[in-house]
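With one protein chain removed, the remaining protein chains of the complex are shown where they sit.
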Amino acid sequence: MRTITADEAITEALVEEMRRDSRVIAFGEGTATKGYKLVEEFGAARVRNTPLAEGIIAGTAAGAAATGLRPVIDLLFAPFLTFAMDEIVNSAGKLRFLSGGQFSFPLVTVARTGGGWAVGAQHNHNNESWFVSSPGLKVVMPSTPADFKGLLKSAIRDENPVVFFADIGLLFVPGEVPDGDHVVPIGKADVKREGSDITLISYAKTVQKCLEAANVLQENGVSAEVIDLRSLKPLDEATLLASVQKTGRAIVVHEAAGPCGVGAEVAAIIAEKAFGALKAPVVRLTGPDAPAAASFPLEAAYAPQADAIVAAATRSLSRA
Amino acid sequence: MRTITADEAITEALVEEMRRDSRVIAFGEGTATKGYKLVEEFGAARVRNTPLAEGIIAGTAAGAAATGLRPVIDLLFAPFLTFAMDEIVNSAGKLRFLSGGQFSFPLVTVARTGGGWAVGAQHNHNNESWFVSSPGLKVVMPSTPADFKGLLKSAIRDENPVVFFADIGLLFVPGEVPDGDHVVPIGKADVKREGSDITLISYAKTVQKCLEAANVLQENGVSAEVIDLRSLKPLDEATLLASVQKTGRAIVVHEAAGPCGVGAEVAAIIAEKAFGALKAPVVRLTGPDAPAAASFPLEAAYAPQADAIVAAATRSLSRA
Amino acid sequence: MTAIETVVDRSVTEALETMMLIRTFEEKSAALRAANLSPNMCTSVGQEASAAGVIKNLREDDLILTNHRSAGHLLARGAEPGRIFAEIMGKSTGYCKGKSGSLHISVKELGVVLTSTIVGGELSLAPGVGLSLSMSKSDAIAVVFFGDGAATEGIFHESLNLAAVWNLPVLYVCENNQWQAYVHRKETMLADHVSEFARAYGVPSKTVDGNDVEVVLDAARNAVDYVRTMRKPYLLETYTYRVRGHMEPDDQAYVDKEELASWKRRDPISLIQSRLQRDGELTQDEIDVMWQRVQQRVEDAAQFALDSPYPGFDEMTTDVYA
Partner (left out) sequence: MTAIETVVDRSVTEALETMMLIRTFEEKSAALRAANLSPNMCTSVGQEASAAGVIKNLREDDLILTNHRSAGHLLARGAEPGRIFAEIMGKSTGYCKGKSGSLHISVKELGVVLTSTIVGGELSLAPGVGLSLSMSKSDAIAVVFFGDGAATEGIFHESLNLAAVWNLPVLYVCENNQWQAYVHRKETMLADHVSEFARAYGVPSKTVDGNDVEVVLDAARNAVDYVRTMRKPYLLETYTYRVRGHMEPDDQAYVDKEELASWKRRDPISLIQSRLQRDGELTQDEIDVMWQRVQQRVEDAAQFALDSPYPGFDEMTTDVYA
């Protein structure tokens, strides 16, 4: 075990996978500048700066993936993905199917998002649900340095296009990461804390808020289970449903706005498939359906906080 | 009342609004070619062909909207919106907020989607949930020629950016449209058929499937209420919840794939806010989470059919 | 050597027969559409010299990207007309099992690696294919076919710029057919030639008469040689005309009759056919035999496709993930 930040974990994963597989290449705006050590180790052909043009970065990754390489691209911030939607969704996501399975698109797109930098809604927009709703893609969004590392390694090894969202607010928080080839499978949620009275389901920065809320609830005699989804597509339905079958109550928490968000999907799954077990409505706690303001206090208040989670849990538990 | 197609209804709405308000302009790839009669009436300045470049079409609309015009742009097919996401989401959707309310973006983006043309997933992708999940936008998707007309008129009069999805499968189906200034408010669902045993909630082409299913259910002695959402953002929660409070059962049906779709949002709202009334789980019937094949029989089978709706309703009703 | 390598000897007569095959295929395709036996699709009638002239210069290991107007490229590359028809009709015997339809046909075994009907999609993917080749030991090249309309999408510029800055072996072939669906090219750009855009990127380019297959064969040979040896991009513009409508069926009501007529007088097949006849390279009989051969092939192919089954409903959800 070592203690490193999520940002360092990303680099570690990339370096290890580049050593492991010479087809892995990395490029993006400033990738070679930031990764000058990678350039030293792997050469300028495998670690590249690009022109400032997200569309062609993603398109090039898709074209390269279809013809034998395994690109990892850095598109910086999630709102910049708007310039790469055709390439990610229409090409990487659909051309395997449209080609009748002739081609695969093993590529990873990294993008940062969420509050933490106080720079406003054109850098901070939790649009992960766009990709969850698009066929042919996988989507991950880890909450700990260990999962950043393990999920990025899985993403690089995956034969499908994976969108890897990095929550800005978590990038420089240190955490323990197992030594060696630490791989976390895509599609497996993490039960962060076991509990029996209510299930708190979240991902990225709000996992920590759920854990804080669970501590408070514990003091009030309530045993909360906390699930970190980690993988938004595919979703680990089995883990979710098992938990709610046990607790009968669920709260879904994320920073992204509510409408058609991951929370809606999770709530809909639970409401359909664990209906009989539910003792109270599945509640969503999400960011407001508004662009994120730059102003620091407003930005910080955007994601649901522990006290709101405690309050929602308490309301849920008050129902028969 | 006259009987016209949805395609004709779109043109009627546009013509009437252009007569009413000289700030309304229309442009897109082939808009002037297709709308040569509009060019004759309104002049070449207000009805324009554009270069083949969706990004700048949408960006130009946003810039023009912020400075006094009211553009209606035609981006042809929903998958082409991938080239205009920055302009629609980051600019039109967010810059009002980010400017502290200084600017507004009254513009309408029209895009066709859904099965009906057998041309595959790069023309047929029901990505409406992307826009529902993005702040600052409104989203409509009508199912009848009358609603095509009335909602487009409302969209053009709205001070906010509206994305108007036209289901290809409905474009050339004729229907009755009231004479005169027929305006349908955005944000109001339409109860197509009243019923007391179960609520079928849908929009666009699957509304018809729900009505067909309701007929079959009727024969089986089941009274199904059918709701056409029409407006996907804002959603008419009041109408939805009132219906489910009455029936205690709901099925949400759409052609779009399930994950983080409009059906997830509707199911999550009902499961949270009508929990006490629910006698059975809210069920979603959606297109598969896969790109749409071009092959005609596969395309036609993509959207949920009446028999599947009947079966789901019957299952729902079999629960105590 | 293989079929494709043989073709590389660039016989003009072979190119002519390819053009005849494309023409016959496309007209049959339009007829099938008119008879409601096939969905809407785009033909390349009038543009056959571009496909035949460029692709006959390629090696078997070169890779091709194309777009919605691809049947000519596929046929020039040696694809089975029956499997293309089948794909257009959405039949299971199509190259993509009927999932693609006419608009995104790729054929791995022929090196037609990526096809996107998103205008500009092929351009976004091309540098990546060039990158794979540039990082391999091979001296193969990537060729991307795109229209004048695609050149007005921003991704064209991003693509060309990246290929230039990264020295990618990509041959950009712009088939400037004067139309962008229902809009004339003149409405969308002030320059007459897409090749003019290339200079600022430091990419050499050339515009040639896209209706003269000998000119195209020649220009493409030079262009291919440049890309293969220099490992750098090149833009070749084949200036031509879309003789039928954008997508079948199309009444072409919006088309300038005189412009259409003047281009029809320069029909690429008649042009080379009469030149070869005049020069004594081909007799009328030989020409008739060629037409008969391609017609038979196309008829058989159409029948094959018509007789083929649709894919099963399980195919709706296969091939989504690897």
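Just so it is clear, A, B and C label the chains in written order, and each chain counts residues from 1 on its own.
Criterion: a residue touches a chain if its C-beta (ideal position, glycine included) is under 8 Å from a C-beta of that chain, and two chains touch if they have at least 3 such contacts.
Nothing here was measured: the structure is a model prediction, and the numbers come from that model.
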Mind giving the shown chains that are in contact with the missing chain? A, B, C
Option touching the unshown chain, where A:T11, A:T67 or A:T82 are the choices: A:T82
Of B:A9, B:A32 or B:I56, the residue touching the omitted chain is B:I56
Among the options A:E237, A:E272 or A:D289, the absent chain makes contact with A:D289
Hidden partner chain, touching residue among C:A191, C:M230 or C:V289: C:A191
Touching the absent chain in the whole complex: find that residue among C:P39, C:G53, C:G154 or C:G210. C:G154
Among C:A164, C:V227 or C:V320, single out the residue that touches the unshown chain. C:A164
Those residues of subunit A that touch the unshown chain are 29-30, 33-34, 36, 49-56, 79-80, 82-83, 117-120, 122-123, 288-291, 293-299, 301-302
Touching the missing chain, which residues of subunit B? 25, 45, 48, 50-51, 53, 55-56, 58-69, 71, 86-87, 90-91, 95-104, 106, 135-136, 138, 159-160
Those residues of subunit C which, in the complete complex, touch the missing chain: 152-158, 161, 164-165, 187-191, 196-197, 199-202
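Convention: only the chains that are shown with their structure count from here on.
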With centres defined as the mean of C-alpha atoms, identify the chain lying farthest from subunit C. A
Note: subunit C sits from subunit B at a C-alpha centroid distance in Å of 36
Hey, what residues on subunit A touch two or more of the other chains? 86, 90, 97-98, 135-136
Numbers and ranges of subunit C residues touching at least 2 other chains: 98-100, 104, 116, 118, 120-121, 154-155, 320
